[in-house]
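Structure below; questions to follow.
A protein chain is absent from this complex, but the other protein chains hold their places.
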Amino acid sequence: MYEFEFEKPSTIAEAVAALADEDAQALGGGQTLIPTLKQRLAMPSKLVSLAGIAEMKGVSIADGVLTMGGGATHAEVAADACAPLAALAANIGDPAVRNRGTLGGSLANNDPAADYPAAMLALKSTIVTNAREIAGDDFFQGLFETALEEGEIITSVRCEIPEAANYQKFAQPASRFALAGVFVAKYADGVRVAVTGASEEGVFRWSEAEAALSANFAPDALAGISVDAGSMIADLHGSKEYRAHLVAVLAKRAVAALA
Amino acid sequence: MAKVSMTVNGKAASGEAEGRMLLSSFLREELGLTGTHVGCDTSQCGACVVHVDGKAVKACTMLAMEAEGSEVSTIEGQANADGSLNVIQQAFQDHHGLQCGFCTPGMVMSAAALLKDNPKPSEAEIRHYLEGNLCRCTGYHNIVKAIMAASGQDVSSIAAE
Partner (left out) sequence: MPKDNGIGASPKRREDVRFLTGAGNYTDDINVHGQAHVHFLRADVAHATINSIDTSAAEAMPGVVKIFTGADFAEVGGIPCGWGVTDRHGNPQQEPRHPIIADGTIRHVGEIVAAVVADTPEQARDAAEAIELDLGDKPAVVDMAAALGEGSTKVHEDLTSNLCYDWVFGNDDDAAVQAAFDSAAHVTTLELVNNRLVANPMEPRVAIGEYSRGTDEYTLHTTSQNPHVIRLLMCAFVLGLPEHKVRVVAPDVGGGFGSKIFHYAEEAFCTHAAKACGRAVKWTSTRSEAFISDAHGRDHVTKIELALDADNNFTALRTNTLANMGAYLSTFSTSVPSYLHGTLMAGNYKTPVIQVNVKTVFTNTVPVDAYRGAGRPEATFQLERVIDKAARELGADPIALRRQNFISEFPYETPVALTYDTGDYVATMDKLEAVADVAGFAARRAASEAKGRLRGFGVNCYIEACGIAPSNIVGMLGARAGLYDAATVRVNATGTISVFVGAHSHGQGHETSFPQVVADMIGIDESMVDIVHGDTGRVPFGMGTYGSRSIAVCGSAMVRATEKIIAKAKKIAAHLMEASDADIELKDGQFTVAGTDKSVAWGDVTLTAYVPHNYPLEELEPGLEETAFYDPANFTYPSGAYACEVEVDPDTGKVSIERFSAADDFGNIINPMIVDGQVHGGLGQGIGQALLENAAYDADGQLLSASFMDYAMPRADDVPFYQVDHSCQTPCTHNPLGVKGCGEAGAIGSPPAVVNAVIDALQSGGKDVTHIDMPLSPARVWAAMNG
C-alpha cells in the first residue's frame, strides 16, 4: 500500500468535510478497497472510515419499506433484512468478510459480479446519500461506475418489500462471486428481474423476463426467453453462451422457489 | 505515524502505526503475536482470522487504526487460563485437524465464531462457514470432524480416525 492518512469521523457532516480533501477516499468495511490498496491499484491521500458514524447503521422494516444504513455490514443485513435480501447477504464472501463489508461500500464499488446490485434493481430501491436520493434504477452505470459524485456517501438505502422474492446465485468457483446471479421480485404491479455477474455492461434488468413473468408468474413463462449471449462476459470461468444459459436457469429456479 | 491502542487478549496494547499498517502487521510486528498468519493478499485464505469486538474478521483486511479502542482476540489468547488447550483446540488435536499448522489459527478462530452463533452446527453448516478458510493439508475431513466434536457431537461414525 502507498502511505495515506487515516481519519474516522463520527458524523456524516464530518465525513463529507474530510472527503473534500484532494484524493481522499471513503472506507467502508474495506473488504474490496484494502486488497485493492495492497495491489497498489489505488493511491488515496487519505482514507475516511465511515465505521464510526452511528447514523449510518441499522437495518429496519416499517410500513413495507426496508431501510438499511449505508454502514450496515453484510452480516447485519443477513440478520435483519427481509428474507430474500437476508439470504443474499448471508452468501456474500465468507463470514469474516460479512462482518466487515458494508452495503454502502459494496454499492459504491459496483463490482459487476457483486450480489447487492441485483437486489437493488429488483427491490425498487432508493439510494440515499448525504446530498440526495437516487433511484436504484439510475444508480448503476456500468462496470464499477455509479451515479455517485466525488465525495458523495451512501448514507442509507430503502427498498420496497415485495410480495415475494428470491435470489439465485451461481458462484464462480475461485472467487465465489457471482458467475451469474438473478434476483426475481414480485410486486402487485409486476415482476422485476435483475441480473448480475453475467453482462459486460454490469447489472441489468431483464425486461423480457419481467414482462413474461408479470403476465404469468411461473417457471414455464420463461421458456424460450433468453438473454443475448453477445453481451455476456467471457472469461476463464465461463463462455458468453454459458453465462447466458445460466441466467435462464437461475431465473427459472428463482421463480420455481416462489411458486 | 500515530498511536493506536486496543485491548488484545484482555490486555491493553498500544503502538505506533502508519495509516497503512494492517491489523495483522500490528499484531505480528508491533506486539509479537505471530500466531496470526498471512497466507494471501486477496482476503481469501483466512489464516489471519481474529476476533474484533467478538466478531471474526480477517486481520489482513483491516487497518490497525480501524481497530482503535477495540477488543481483539487472537489464537494466543484461546487456551484455558491454566494453559491447557480449550475445547476447540483440544478437538483439533484429538482428531488430527491440522498438519502444517499454518491455516490452523484462522481455522480455530473461525470455528470459535461459528460455535458461538451455532452451538451444534451440521456438517454442511460447518463446511459452508469455512468458505473463507483455506487449508491445503487436511482435505478438510478432520477439521470438519474436529469442529463437530468440539460442539459435543458424536463423530465416531465418521470414517477414519
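For reference, chains read A and B in written order, and residue numbers begin at 1 within each chain.
The rule is simple: contacts are C-beta pairs under 8 Å (C-beta built on N, C-alpha and C of every residue); 3 or more make two chains touch, one makes a residue touch a chain.
None of the values given here were measured: they were computed from a predicted structure.
In the complete complex, the hidden chain is touched by one of B:Val4, B:Val49, B:Leu115 or B:Val144, namely B:Val144. Only one of B:Ala17, B:Val49, B:Cys135 or B:Ala149 touches the absent chain when the whole complex is considered: B:Cys135.
The residue from A:Ala17, A:Ala42, A:Ala218 or A:Val249 that touches the chain not shown here is A:Val249. Per the touch definition above, the residue from A:Phe6, A:Phe139 or A:Phe170 contacting the chain not shown is A:Phe170. With the whole complex as reference, residues 20, 28-29, 33-42, 44-45, 47, 74-76, 78-79, 85, 89, 92-94, 96, 98-105, 108, 123-124, 126-128, 130-131, 133-145, 158-161 of chain B touch the missing chain. Touching residues on chain A toward the chain that is not drawn are 1-3, 38-40, 170, 173-175, 179, 235-239, 242, 245-246, 249.
Convention: only the chains that are shown with their structure count from here on.
Rounded to whole angstrom, the centroid-to-centroid distance between chain A and chain B, based on C-alpha atoms, equals 28 Å. Taken in their complex, chain B has these residues touching chain A: 2, 18-20, 22, 41-44, 46, 49, 55-58, 61-63, 65-66, 68, 110, 113-114, 129, 131-133. Those residues of chain A that touch chain B in the complex are listed here as 1-6, 8, 27, 30-31, 34-35, 37-39, 46-47, 49, 51, 75, 93-97, 99-100, 175-176.
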